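The complex appears here without one of its protein chains, the remainder shown in place.
Up next is chain A:
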Amino acid sequence: MTFPLADIQIEALAEDAWLLRFGQTIDGAVNDRVHAAAAKLQAGLDHVECVPAYASLLLRFEVTQWLDDDGRFAAERLRAAIAAVWNERSLVDKPAREVSIPVCYDGVDLSDVATHAGMSTEEVATRHTTALYRVAMLGFAPGFPYLLGLDPALAMPRRSSPRTSVPAGSVAIGGQQTGIYPQDLPGGWQLIGRTPMRLFDLAAASPSLLAPGDHVRFRAIDQGEYERLAIDPGARP
């Protein structure tokens, strides 16, 4: 079941979940719209959970909150509520938060990435720290950020055979994206560095260092500073 709301498509993914699709590509402008919509809908609708992805937004609701008097699901009422929030101008999206993440650029695949890009390892680090990234979505594992904004010259395909374990804190490149492993995980991305920051901490009030829509900038650090910061991995920039 799909129907248009302005220029987005709404698909009923399950009884209690609609998927709002904004495009079909991994694209910064599309992703910006996803996050703007997520902020609006989260603020304007009660009892819903918004899960942003690259070009789509999952709206998960409680079916029991959207029943008509005769007990039937009130799809039209939910659609109207979404449209009303959509057109509500007072719900402007907040400016994105910027998070700085220190990285020691000494990853095991750094020289491969440099060779693939035809530049020095120093140049890879410089270009990686120059860009401003956007957290397109979190997924794969809790707190794993998929970051858009990688310098196209640094793009490199995933490894043909994934590693069974990539250490927590690894900063990596996978295709056009860059990301950070929040815990020890299997993975096929190219490892260019490591951060002492703890990306996901179940004991923290807000468990994830990053939220969808955040801006991220990397800051190069040397091994000495990595060791100093790693003593207190809970410290957040």
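As a working rule, contacts are C-beta pairs under 8 Å (C-beta built on N, C-alpha and C of every residue); 3 or more make two chains touch, one makes a residue touch a chain; residues count from 1.
One rule holds for everything that comes next: contacts and distances are computed from a predicted model.
Visitor: Missing chain, UniProt name, options "Carboxyltransferase domain-containing protein", "Arsenite efflux ATP-binding protein ArsA", "Glutamyl-tRNA(Gln) amidotransferase subunit A" or "Sarcosine oxidase subunit alpha": which is it?
Guide: Not shown, but named in UniProt as "Carboxyltransferase domain-containing protein".
Visitor: Could you tell which one of A:Ala43, A:Met119 or A:Ala141 touches the chain left off the display?
Guide: Spelled out, the listed residue whose C-beta touches the missing chain is A:Ala141.
Visitor: With respect to the chain omitted from the figure, which of A:Ala36, A:Val51, A:Val85 or A:Val108 is a touching residue?
Guide: For the chain that is not drawn, the touching residue is A:Val51.
Visitor: Residues on chain A that touch the omitted chain in the whole complex?
Guide: Output for chain A: 1, 11-17, 19, 21, 24-26, 38, 49-56, 58, 60, 63-64, 67, 71-73, 137-144, 146, 183, 200, 202, 207-208, 211-212.
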